[in-house]
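All protein chains of the complex are present and in place, except for one that has been dropped.
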Amino acid sequence: MRVRRCVRITALLAIIPVVLSMAGCWSRKEIEDIGFVLSIGVDHGAKEDEIMITAHIAKPFAISAGLSGAVDEKPFWQVSSTGRTVFEAWRNLRQQSPRRPLLHHSRFIVFGEEFARDGIHEAMDFFFKESEVRETNVVVVAKGVKASEILWNEFELERMPAEGALGIMKVAAQELSTTVMITLNEFLQMLEAEGHEAVASRAELVRRPPSEDPRGQLKRETISISGRETGAAAFKGDKLVGWLDKTQTRGLQWVKGKVRSGIIVIEQPEEENKLASIELVRADSTVTPGISDGRPSVLIKVRAIGNLGEVQEDFDPMKSQEAWLSMERRMAEVIRHEIEAALNIAKYEFNSDIFGFGAEIQRKYPKEWTKLKDKWDEEFPKLDVEIEVETSLRRSGLTRRSVQTVRKEEG
Amino acid sequence: MTVLEGGKISGRQFMSVLVVLRIVPLTLVFSLINSIAHVQDTWITVIIGTVIAIPIAVLITKLSLRFPGKTIIEYSQSLLGPVMGKLLGLLILWCFLCTSIDITRGLGEAYVIAIMPETPILVFMSMLIFISCYAARSGLEVICRLGEDVFYIVVFVLLLTYVLPYTAMRFENLRPILAWGASNLVPPVIANLGYYSQFLIIGMLVPYLNKPEDATRYAVYAVLISGALMVLAAVALVAVFGTTASSWTLPLFSLARMISLGDFFERIEAGVMAAWTVSTGIKLALFLWAASVAVAQLFNLKAFRHLLYPLGTITVAASLFFFESMVELEDYLAKAGAMVSILVAGVTLLLLYAALGIRMAIHRRKGGAG
Partner (left out) sequence: MALGMLSKALRRLLSRQRTDVAGKGQCASSPDAVLSKRLRENEALIRDAFGNSPDLIVREIRFGVSPGIAVLVVHIDGLVNTALVSEGIIKPIGIISEILESERLPLAQVQDMLKNRLILLSDAKQVSDKAGFLNDIAAGKCGIIVDGSSEAFVCDVRGFEKRGVEEPQSEVVIRGSREGFSETLRVNTSLLRRRIRDPRLWIEEFTVGRVSHTQVAITYIKGIADDKVVQEVRDRITRIDVDSIQESGELEEYIEDEPLSPFPTILRTERPDRVAGALFEGRIAILTDGTPFVLIAPATFLMFLTSPEDYYERFFIASAVRLLRFVSFFIALLLPALYVAVTTFHQEMLPTSLVLAIAAQREGVPFPAVFEALLMEVAFEILREAAVRLPKIYGPAISIVGVLILGEAAVRAGLVSSAMIIVVALTAIASFVTPIFSLSIAVRLLRFPIILLAGTLGLFGVVFGMSGAAIHLSSLRSFGVPFLEPIAPVVLSDLKDALIRLPWWAMDTRPKFTGENDPRRESRGLMPAVPNPQADGTLGAKGKKGPR
């Protein structure tokens, strides 16, 4: 009995090497044999009906060399390939890459403007079916250029362009609220939802004047995405219909309740041509749909809380309560203008419900929505939108009053 | 009762393995959300399913308590007579084997789809079966001891998976509620009950409880806990994925992929998958154990342990050949499989209770006459 058990256990132990020897070619991929794709771009190919994939692949050896400062080599490699479908193009990439490209660590999915205008539907499914692609990728549309071109940019503070672009986007979304950061998951939900059109992040190239390289070895043109200019790309269905600038983007974000922080510049009360800036601390919004006599309407309520960040002319809130209140009113006015700007362009220029008003109506009035659904394109521009903005100014920084300079204008 | 299995399990262990065996399919293919047309109502259907499942669990448990020390295979023979009883026993055995086959294939598919696409599915399935057979050989006590620990681990992992993607959650996705009428609710309730009818295994476990009088209480707890976990799953999934929730092959796996906290605590889905693998192993071990004990009792064998590896081999082969593709597996799980399980459970309970009623009536008449 004992001996038999011994034999059995030895047999079990023998299974392990057998399994190991079988495993030669399966899922094992040594880490140094992988090309880690950091962002991926989709464009039309040169031929008709072809799709071009551009991958931005990290070069690990160049990164570590860069750390010790020995080699001045670009830490990434950009490569494109074409195919009739995205998957085919993606797989064709392996003809050019000695290391197996892997999408696990990709951060961005970039569509060229031309491709986006023609409709992205045919390209989307790959990114959901493929288990390598994470749903937290950011969807970006390149304004005016191909995706392959926009990937060619560099940042001074980051060696990897993807890291740089992500950093700028995060900062812009959190500190300025003038850009949208749409993950693949959100993008898909917007594409699929009734009464909600999609938006995506917008990126464009800003050419900077060529600068002398400090090491004097080569002259380079530094190209960069400018965070300031980043707004949003608006879709209708799966087609790109236009761009939102930063004011309109913040208008959109107000409605969606996604404004985190930002600076609101208002005219300073009681002073001519002088400005004051207010730093937003917190904001939220509610969208309440209503239906009367079959006509839908929407009430947007925005609450914003800010701190007085600076004024250009003497100002002491202790002296004038009225001025403080009027600042709050002006702040509300600016917010209302931004929302209206976004509403106007969405309603009259794009005719695209990027705010998701239709989805809100569906949530509250599912029965009525079935009737509205088919004619939402006509209804949306005619939609009554009421905007209520409630603002409050809380603090004024470390000083109560502003800096006062003694001026001797009259001499 | 032939002493096939000498182990004794506690009420808490009993409850734990029941919860584990109910939430294993949830962790792999959440067919409730895959079978519903409008996902917003999923959590309501889960509640309905749970409410219906409570009496089912209670009925099975109460029946088993009437025959202390006997498994459902044994007392169905003493209730229905040897021929009918054996036929019913075979039906139950077939159910156990089907469940083993489903979950083996399910886990293999999940690995091949989500984590290691290049590895043959047979490797995952056979290794899973191997380890489950090893656990089952060690006896019911070992399965249930580990089952209790796995229960805690899985509940912990599931709660993390529900809570941590909170940055991506939008609870307005849950509205509107009940806007599509009752027909929307029926398929997921059926799918849910299909899984709950696996609770037939209670009939195999009750004789081994050290305090059988607690069985009913713990069976109800098991239904409630698994129901609560599923409600939370439905809410979390719809909140994160909105209407796209029903499109994912492995919804909870995708949910775990959404976890991203501060650019550091992310990419943990393979770890989550590991917890699910362990729970699947426990469920499989339990069903293989039940199947082999059932075989031994049907054919009056003296031992059941040597039946395990042959049964396991059959399970691997069957799970490889029963289903052509993942699509077929999902379709079967959500529709035919669920209906069949409900039917089997229903027929079993109906037959046994009817026989019990008749016996009692005869007994009473005899007693009255005498």
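Structure notes:
For reference, chains read A and B in written order, and residue numbers begin at 1 within each chain.
Methods note: a residue touches a chain if its C-beta (ideal position, glycine included) is under 8 Å from a C-beta of that chain, and two chains touch if they have at least 3 such contacts.
Computed from a predicted structure; not experimentally measured.
Taking every chain of the complex into account, the chain not shown here touches A, B.
Annotation: of B:T277, B:T315 or B:S341, B:T277 touches the absent chain (contact as defined above). The chain omitted from view is touched by exactly one of B:M127, B:L301 or B:L356, namely B:M127.
Within the set B:I60, B:A135, B:I202 or B:A215, the residue that contacts the chain not displayed is B:A135.
Interface note: of A:E30, A:E272, A:D293 or A:D374, the residue touching the hidden chain in the full complex is A:E30. Counting over the whole complex, chain B has residues 10, 12-13, 111, 115-116, 119, 123-124, 127, 131, 134-135, 138-139, 141-142, 144-146, 148-149, 263-264, 266-268, 270-271, 273-274, 277-278, 281 touching the chain that is not drawn. Those residues of chain A that touch the chain absent from the view are 2, 5-6, 9, 13, 16-17, 19-20, 23, 27-32, 34, 36, 38, 58, 60-61, 63-64, 102, 104-105, 107, 132, 134.
Rule of thumb we're sticking to: only the chains that are shown with their structure count from here on.
Centre-to-centre separation of chain A and chain B, using mean CA positions: 42 Å. Against chain A, in their complex, chain B makes its touches with residues 113-120, 123, 168, 172-173, 175-176, 179-180, 240-244, 247, 254, 257-258, 260, 266-267.
Residue ranges on chain A touching chain B, taken from their complex, read 19, 25-27, 128, 131, 134-136, 183, 185-186, 188-189, 192-193, 360, 362-364, 366-367.
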